[in-house]
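Everything below concerns the one structure shown next.
One protein chain omitted, others in place.
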């Protein structure tokens, strides 16, 4: 029987160790009553490294090689090689949570810098060092509202076209509370502000809006939404991402109390939905923030040093009175996002955001020129993505596009959605040509 | 005009620096006479990282995806992932030669360990920390003989079927000396010892033999060859590699004065011939060894430390009286080879070597069963590779095999050569099946 | 022999400047959007690539990791993360969007289905979801499944029972799911007190959450009886998989009577912890609970893998399909080890814990323990002993938890340490214990940062470089 390739014991060492502990064999060390002992097999064959690599390459090779024009919450921007090489350093990748700060200053400083970048991007006083993804960050935000708002209400207001994954996660998070979810209408891809005003009442504790929206529209009425929420004492939570925030209105300036969203737009390639939950909020919620926070302090020599702080909010100290049950978060992805942001710098980040506007604008115009297609459907400024109207059934067009090597979203019987970034822009003309083949 | 992405200067910084040095612009810093100044263009377009990666993937993607059964001096064994991850650490990869040993102990120790492993494998007292490849190591060995042998002769004796690349490099190295190359016959894939005995005379300074030979044969008469060389005061140089040496006769025990060969069989994947020149020799040649040597010493605290040593042999000190002109060698490949050897350990290395014998034996038997093929042609024990006789023209068979996705050597009108290791063994049955298709 | 820490100090004031202290730039957007939609400007650091590389290289050298040395954090299972799993996860074919059609991502779905199957076999469960992005999310998923099950039975049970020695996430998860937590005291032998359990169980009991071996490494010998008590009351038994690395191939939660469990893929299947994530917390359930696992499901049909939906499913716990890249690594690890490797991993993890406990000059109140042991530092302050251990070049164990052991040092070496490494680790323990109180109080002194003032960090929180400038 071959053992674990990662257990270093020679037979002689095992024998010596067993002898030292006075056990006849390894089995003697297990205190498992006979009836619940397992003497079967899992039936999993061990593989050599080489076999494993071949097998997994074969397995993953069954994925079709499509050029993706997909977004709706999961986006790909080109991640420079240096982010891979630095984040893969084992000191980062194979370290644990920083419970001994004296020997984990490196990761702590990197997370402190991540928090700081989000503070700059949101204009809010605090950012935590990550949640799982945009959806769980939204759920945590609603619960934060439940903890800190003085209003009696229990209504969480979200857009009627909130992406299903987010809605469902939010529903799960509020299920253990008194909160309930209601929706407000969307008009032309963004919030119907009049309807929202009607929907917000004294039982509203939380108003959620997005920019860009799930349809890629830049929300033009953020300040008004903030005022509507504020008028009823509700928390205004804005959903966005760090690339968009580098040119769009600063959340703090439109009255956002909390910003959530997908920070994995930086640092993460397409990863089948794996993300990085952005969570920033006003300083007044300091003691109620969910998740980990890194703070600056000093060591015994008076040298600046970093440490996890305000841990009394967390589950390992506060147990059932913690602000969240989160323990492991997405620290390494946050590290990568910080690296990517620093690689770009302010100039690169703004340039990337501008590209997200102009690439979408240009592609929509090109698609609009194709017979049988209309784009963008919403009369808004767009960021990365937009909805396309189709004369032919949308699903048939998408299926045909897949044959041509492209993936787009089907979001209605005659509605497609297309997302363009720096990562797929080189194939935009090919996509348009494919549309011309299949859309008429 | 975009600048270098790796020059960090902002415009303001550039201006400040120019001001500090009193130059109006960068051009003013260049002291180049007008007639030889270049004001043309290279015509090379800069690419973004993303463009570069796409372009190069396309370019390299024009290589056909063949399963290679190729050897004859360049071999592939599976290199475990950990070798990549550790050797890619920037502290190793992006460091310079260890001229300041106090801050390069890591690389020095790794090279010291590499040298030590070769000392164990060869049984000789000294190994240097690399030459470029097996061919240049052979050239350097011949020149070492020229320097250290008291005999008057000038003949360098090599097998008649020495691989052309090696013969040619050797010829280049000896061209600047008084040496000349002669050959001795091969019988049944290994040295014709009687003929060799006849060929060796008092003008012989250097006798070179290989095990395994270029035809994959294990040389059965090494001790006799050593005696023949020794009888005339010639240096006996053995060509081999670290995997083969882990089970074959210890070179020191058969009288080898120098061992050269391809140490890149460990640590390097197929790399279009890029290699790692093994060079080990008897201690008596200490002051005449070409290439770098790492030695142990102590630091001011008495702690063991490592340093480049005996540098007075080298070109940067001794100039035209140096033992070689080599400066940059293959240090990083040596690091990888040492990692790979340590990963395998003695047990793994011996096991790998045994596989090289049995895989070749089994594949030859299977090929021999194919109508129209005979294998192995040489009645010897083989290591990794062997010659196949073909009834049909060998080139036609090889071309057909390429259509089926396999690459083998053509070494004669009716001779193929086939190499098998752990890296391609999984496809051995498929190769035999393909042979059956094309060989009859 | 003991190790010093890697030291990388830049100046008396700081070990490495913040990026913002190196070079920043302020830029305005160029008008691709109307002014009323855009911010005024943005200020961020702009290191060029070589400086960026040096910054993070230096930071990495100031960070302990499993490739630095022993990392015996009890309950955290810090084991070696095979680089081959990284290489596998870096396959370009793994980089796909979650909204791709099922037919176009058969590789991804096949891998996920395969991992579900592996995990089910390893845990003795009937169905598995891979969606939870961390262990705590797995707990949340599992408790939500229990809630959905009771609701489907028309029951509105309000309590979750948890031993007081359990992981903090158990309590927080139950609360998050809207349950009242009933804490169970430990028995004198360090295990579940059956009398206390029987007293606590009622028709309000939704579930009992249990770790086995428990957080001091003891196998809950009465597990069958515990299961009966809970099941008889109509409750469900939840297995916290944090300590599964002790049992691989020796016992399965499903065989012990657990209805729901989560797997910590970092702890048991060697996915890198990444300094705090991403993790993955797959959840397995018995057949009866399968309908409640979150959508979408991955189902194998004759024409390949497809997405399925269950009407009874709980709501989702992740916006997409969880931490996909982590799941790839977990699959690779399991496939690399197979039955024999997995069983050996647990055997050696248990052997290592027992051997280390034997070598260290510390009392271990409870036993027989498995993969971890909770020693007591006795008269010394466990936290200070830990800080002093840093000076001897190892990462210390988890301290002051679980509370049932005074001045606890919960130690888990895992299977990856050699005998020699354990001997050196024991020497570091003993050197720290042999230090004076003053030496311990002043420790660490040979590390990148000396002892850090945690109190002032919390009293005057400065959580960003902007806050430092205030």
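So that you can tell them apart, the chains are marked A, B and C in the order they are listed, and the count of residues begins at 1 in each.
Assume contacts are C-beta pairs under 8 Å (C-beta built on N, C-alpha and C of every residue); 3 or more make two chains touch, one makes a residue touch a chain.
Computed from a prediction, not measured in an experiment: that's the story for all the values here.
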Item to check | Touched by the hidden chain, restricted to displayed chains | outcome: A, B, C
Checklist outcome for this item: By the document's definition of touch, the residue of B:250, B:368, B:400 or B:430 touching the omitted chain is B:250
Checklist outcome for this item: The one residue from B:100, B:150 or B:371 touching the chain left out of view is B:100
Checklist outcome for this item: Checked against the full complex, the residue among B:145, B:200 or B:331 that touches the missing chain is B:331
Item to check | Positions on chain A where the hidden chain makes contact | outcome: 5-8, 10, 80-82, 84-85, 90-91
Checklist outcome for this item: Touching the unshown chain, chain C contributes residues 1-11, 22-23, 48-51, 53-54, 57-58, 61, 65-69, 80, 82-83, 393, 416-418, 420-421
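The criterion applied here is as follows: only the chains that are shown with their structure count from here on.
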Checklist entry - Quick one: chain A and chain B, Cα centre-to-centre, how many Å? => result 48
Checklist entry - How far is the middle of chain A from the middle of chain C, if each middle is the mean of its Cα atoms, in Å? => result 20
Item to check | Approximate Å spacing (C-alpha centroids) for the pair chain B, chain C | outcome: 46
Next on the checklist: Touching at least two other chains at once: which residues of chain C meet that condition?
Outcome noted: 25, 46-47, 49, 53, 57, 82, 84, 86-87
Checklist entry - What are the residue numbers in chain B that touch two or more other chains? => result 80-81, 85, 90
